[in-house]
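All protein chains but one are shown in place.
Chain lettering (A, B, C, D and E) follows the sequence in which the chains are written, and residue indices restart at 1 in each chain.
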Amino acid sequence: MKLKIIVPIITKLFEAETEKEVKQFLSPGTEIDVECIPYGSASIESAYDEAACAPGILHLAENAQKQGFDGVFIDCMGDPALAAARERLEIPVVGPGRTSILFAADLSHRFSVITVLESVVVLLENLAYEAGVGKKLASIRWVNIPVLELGDRSKLMNALVEESEKALCKDQAHALILGCTGMMGVADELSAELFKRGHRVPLIYPVSTALAYLEALVNLKLAQSKKTYQFPSNKERNLWERLGS
Amino acid sequence: MKLKIIVPIITKLFEAETEKEVKQFLSPGTEIDVECIPYGSASIESAYDEAACAPGILHLAENAQKQGFDGVFIDCMGDPALAAARERLEIPVVGPGRTSILFAADLSHRFSVITVLESVVVLLENLAYEAGVGKKLASIRWVNIPVLELGDRSKLMNALVEESEKALCKDQAHALILGCTGMMGVADELSAELFKRGHRVPLIYPVSTALAYLEALVNLKLAQSKKTYQFPSNKERNLWERLGS
Amino acid sequence: MKLKIIVPIITKLFEAETEKEVKQFLSPGTEIDVECIPYGSASIESAYDEAACAPGILHLAENAQKQGFDGVFIDCMGDPALAAARERLEIPVVGPGRTSILFAADLSHRFSVITVLESVVVLLENLAYEAGVGKKLASIRWVNIPVLELGDRSKLMNALVEESEKALCKDQAHALILGCTGMMGVADELSAELFKRGHRVPLIYPVSTALAYLEALVNLKLAQSKKTYQFPSNKERNLWERLGS
Amino acid sequence: MKLKIIVPIITKLFEAETEKEVKQFLSPGTEIDVECIPYGSASIESAYDEAACAPGILHLAENAQKQGFDGVFIDCMGDPALAAARERLEIPVVGPGRTSILFAADLSHRFSVITVLESVVVLLENLAYEAGVGKKLASIRWVNIPVLELGDRSKLMNALVEESEKALCKDQAHALILGCTGMMGVADELSAELFKRGHRVPLIYPVSTALAYLEALVNLKLAQSKKTYQFPSNKERNLWERLGS
Amino acid sequence: MKLKIIVPIITKLFEAETEKEVKQFLSPGTEIDVECIPYGSASIESAYDEAACAPGILHLAENAQKQGFDGVFIDCMGDPALAAARERLEIPVVGPGRTSILFAADLSHRFSVITVLESVVVLLENLAYEAGVGKKLASIRWVNIPVLELGDRSKLMNALVEESEKALCKDQAHALILGCTGMMGVADELSAELFKRGHRVPLIYPVSTALAYLEALVNLKLAQSKKTYQFPSNKERNLWERLGS
Partner (left out) sequence: MKLKIIVPIITKLFEAETEKEVKQFLSPGTEIDVECIPYGSASIESAYDEAACAPGILHLAENAQKQGFDGVFIDCMGDPALAAARERLEIPVVGPGRTSILFAADLSHRFSVITVLESVVVLLENLAYEAGVGKKLASIRWVNIPVLELGDRSKLMNALVEESEKALCKDQAHALILGCTGMMGVADELSAELFKRGHRVPLIYPVSTALAYLEALVNLKLAQSKKTYQFPSNKERNLWERLGS
């Protein structure tokens, strides 16, 4: 199986890091291609960023289907352009936001998301309601670190532990979701730390979870409903030619 | 008061028609500027179209604020790029979808929307839930006429009457919303026809309604919450320079 | 346009003050008539008060339609007798509770109401659910000052600032509604104070908001659905003749 | 135990009929007093009627508590003035609407109400949501017979059977509620007829159900929460003296 | 009327204590038979315990109907095997969880349950949602005392007072439910203590409440809907013969 991983931002250095991260989680026989978008925002922290990145995501997604990929993964927790890509393609398109929220809804009665900034809280809350499981959301908390500064691991880890504790003790969450796909390489350590503190709750890392889910969909020959995500009709669209793509 | 009307599609001939239509509803003292977007889709009938049109909408919206407009109206029922534009601007930004749904929620117990195609039903349903009044939605029906073919008035009128009857009698709607801003010049006739058939229900025409609402917001000095729609942080974004704007 | 403002309590001195307050918000060309009810309660702080004031409200509302008014505004946050008046009349009848809640639902993701006493919290919460947007309610807080003691402005302002801070910081409200129409002349000062403290959120003053909304309805030729608010059938009713009206 | 049955309309002949009806359902040791209100409407079929009848209901309810009654039953499916009376009194006040809806919610997964006229559907639907069990409502249907014409038993019975069949077969109701307390003396016959047609579902007759519930509350020493239904504060109220009561 | 009280655990000494407790609440003319189950768990504090006790509950319930009882009461707050017993029997089967939740939904706007251990919170929350009134749940709190240690009355009373205070003041509950039927003989004292502290809220004791409700159902000739709780079809079932019953 060949999967396309779209890193939906223009910050090129996330490409290699994501590839390294993602390779740990693949089943034998799964090949991937990881690619940043050519035009958009340096990171996604608002609906404005999502709008700026959507054309690039759709461009890569359409190419992926033409090139024979079996599925597409849009590697950002806000699931930018997910509905649009699902309309345009027949192969399954998966986002980590929706996926991890649905896994959490199965594994627990109530869950929290720990994300980067307050500015994305409403986006993620709407996403949970649109997925259909908003009422299982205990809280959305944030570490107050912008995406491009997540590289400071010890700062990130401290903030994640602090917000996780609040989610579990104050908001009565029964499961946790790492709320940004840029929080790479910290899930195992955070999980161990929470276990040490007596919390036996699932910690869902959206990147590995969504990839496993996409592999499952491809194996099951399942994809998005073309009744929900109907093919866009043919008409004049001059955006991509203006973008030179 | 100066209002910017963004016609969020690239089909230029909607510009003049919209201007003519809109002028009937303005209060004395309100000036408007109507403008189509420079790049995007010929019409909006999918999430894919919305993604294609968002960059152009945001470009015009940002300019409008710089040029001193008092408010922005995005003239499409799906409210494309509304959240992104509300984040980026301080002046009020209004969409006809959200607005007409909230007026209908006040004036009735339950309402229906009559839109163009089945492909936009999910978009409008999500919009109603996100606005917060999804549970008052009796149904979303469609006339099965694409936006660019709405010019055939008698075909449109027949289909509108038929679907309105079904909404009122079968779905028990108590109010109706015309579900596409391209359904210009038919509201009064449809209203009269429904009255003749014994239906005393409000028919909400989203263009006039959203304009009146925007005028009210400007007069009340109200605008979108900057807590919900936080300013996007500064960062590299190369989309618009690639678009040459 | 001629609008009837019903002050739905028997405390006469509210009449002049309301007239003064209201006149600031009217569009050119709008005439008003402000009138207290002849029988009822001195103020409205319970369902019991609402029941006591309803006959007087309906009496004035019916007269207003007979006298050719274009719309009726029932000037109390609990929207007393709103459904009954909407049934009885054809001209639009508007309440500040429902209206400000729907404006807040558009402008923000989640909002709080700051009202007078704990005794009205349930009334307002039910009103929000009946309007259809209950799930966007962050909280209802109260300043613990009875309606007839709202005249002490500095006490009121201090309490409003304190409860607003709690709504914004503890309850995560993104917009605020002044929860009693008797909180006159404080909106601008409160708004400025909150801005000074770093909160960029809409503060909705229900009186001005509902008046602007009523003007919009009259201009749009919209009124309540007569399917939701059906005309009461003719039958013996001896209440008003007993009341000598 | 002494219970006050308020017949909340001014049509005197309902007094004797209600007394006869009600006496069948009382436990040994329960005494009742049945009384029509002195001013209001001839019947209740709208929010307008409810507002007209509320002052009379409250007058009788307050007297009942003073006279030492142990509980009050407001004998109309719309539960008019229930919240107001619960605020004013300490003894339990019960309405057949709320009560029968909650019994139905226990005994079935989903239920329908068969009421008199379309004009009360919204009132009953709001009542179910306010009671908290709106999502278990399969439908509200009506026999299209005004309250004062319910005396034609065979017409009523035919219409009840027809609407019950639709509720059970089309709306998938699992239990039925007779939606008007004026539908006296038909429950047993309707129940038998439905059983004969193969429907083994509870038919809830609101009068007997609410009386049994009120007896239970009195025995259990339970009454409405004074936190939800807070005592109205003392203030000038001139309605009842104008009414000469 | 003859009612069967099933004590759905194998701890025999609860039998006598329950019988003593229950006898206080019966109407004249009601006879009861109290019986522990022959196989299951010593107490119920998990879904696992509920599964272990269900066969014994069903065994006693089926016998009760054969022996001519008029109704069955399953004396545990989690309502174990309630749906299964309602399917199997025609006589009314009642659980204290569902019943007390519905009484609380009528008497108040929002209520809390004070139960034994954190491990049953999810069970009770699901039960409230399935009953249909989940949105009226203010909170579920627990005293952190296992069922079999509830005998220490002063420890229990202290913990109940503490958690009740939190429910009323922090969670804004307007009514309270004792969340375990093993909390015998404390309701009156707790009620008095809360009254002394200024709280005028109903305290619902599920045992007396559910018994009164069951008596009402029998008198009203009402029982569970056989559309919701359909008779299980005949087929091979070898569980009970293996159990030697």
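Note that in this section a contact is a pair of C-beta atoms (placed from the backbone, for glycine too) under 8 Å apart; a residue touches a chain by one contact, two chains touch by 3 or more.
Quantities reported herein were computed from a predicted structural model and do not represent experimental measurements.
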| item | value |
| --- | --- |
| Residue among E:87, E:165 or E:193 touching the omitted chain | E:87 |
| Omitted-chain contact residue, chosen from B:33, B:62 or B:125 | B:125 |
| Identified contact with the non-displayed chain, of E:6, E:32, E:54 or E:160 | E:54 |
| Footprint left on subunit A by the chain that the document does not show | 25, 27-28, 98-99, 102-103, 105-110, 131-133, 135-136, 168, 173-175, 199-202, 204-205, 208-209, 212-213, 215-216, 219-220, 222-228 |
| Interface residues of subunit E (partner: the chain not displayed) | 10-11, 39-43, 45-56, 58, 81, 83-84, 87-88, 118-119, 122, 126, 129-130, 146, 148, 228-230, 232-233, 235-239, 242-244 |
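Assume only the chains that are shown with their structure count from here on.
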| item | value |
| --- | --- |
| Matching chain pair for D-E (criterion: over half of the contact pairs shared, by residue number), options A-B, B-C or C-D | B-C |
| Rounded Å distance, subunit C centre to subunit E centre (Cα mean) | 44 |
| Distance between chain centroids, defined by C-alpha means - subunit B, subunit E (Å) | 53 |
| Subunit B-subunit C separation of Cα centroids, rounded to whole Å | 28 |
| Of all residues in subunit E, the ones touching two or more other chains | 109 |
